[in-house]
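So that we are looking at the same thing, I have put the structure below in structure tokens.
Apart from one protein chain that is not included, each protein chain of the complex appears where it belongs.
Chain naming follows the written order as A and B, and within any one chain the residues start at number 1.
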Amino acid sequence: MNQSSNQGLAPGTRETYSRLHRWLQRGLFVCLTALVLEGTFTFPFLLVWYGWPTLSLQEMCSELQKHRFSDDTRECIYPYPLFGPAEGAGQTTAQDEWGVQPRPKYERIGFRDLVRFRDERLAREAAAKQTPDPGLAIGVRE
Amino acid sequence: MNDRHDKGIDAQDRRRKRALNAFQVLIYGYLFTMFLIQLHMYSVSDW
Partner (left out) sequence: MERAAVASGYDVHQEQSREAQRQADRWMLPGAIMMTTAILGPIGFPLFLKGMSIQRKAALQGLSVRPMICTLLGYLVIMDSGLNSIGWSLDLVAHHSLINRTLVTAWGNMFDAGYYWHYNELWIGGTGAPGEKSWEIGLVPTVFCMRLAAAIGFLQMKRWGHQWLIVTCWFGVIYWVGYVANMTMFADLRYTGVVFPVIGWWIYDIFYITPFLAIPYLHTVNREIFSD
């Protein structure tokens, strides 16, 4: 890292500050490497964590919205109309504990949990279809 | 840069070094304090 090994100090660096500059250069190198790694691996990592390739990007988007607004009927509209109103504007389903600071009540999304959420919802819907008479279903449960 | 042996420059360099050290202590200290405050909040809440 020290390009000036054969000529003493780098241009612009005086003796008094050579130690400071050496440490700053190390810090800069660490930060640059870290930003490069983050820039490279963040998106692939997020994709895998949130269910790709089992879920397509648009399905991922829909699952995140269902989770965020606690509403199983929400779908991610894509492409979204240009100059349309904000997608979530006026929603009334999101769950929060309101106070001096709001705290959302949605649960933490663990590794590939979005896939699990979707499978469970599909199973629920399938089960609901198999018992077409709601009165009967309630009777059975009781 | 022969002027580094000049007395006036030396004094100026010393002051500059002190100021920059103070700056670094302050800024990293602030960041660390904020981190500790957040850690404390984390330990007492159910995030």
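Criterion: a contact is a pair of C-beta atoms (placed from the backbone, for glycine too) under 8 Å apart; a residue touches a chain by one contact, two chains touch by 3 or more.
None of these values were measured; they are calculated from a predicted model.
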{"item": "Positions on chain A contacted by the hidden chain, ascending", "value": "1-4, 6-7, 10-14, 16-17, 20-21, 24-25, 27-32, 34-36, 38-40, 42-43, 46-47, 49-50, 57-58, 60-61, 64-65, 68, 76, 78-80, 84-89, 91, 94, 101-110"}
{"item": "Contacts of chain B with the absent chain, listed as residue ranges", "value": "1, 16-17, 20, 23-24, 27-28, 30-31, 34-35, 37-39, 41-42, 45, 47"}
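Definition applied: only the chains that are shown with their structure count from here on.
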{"item": "Chain A and chain B: spacing of chain centres that average the CA atoms, whole Å", "value": "34"}
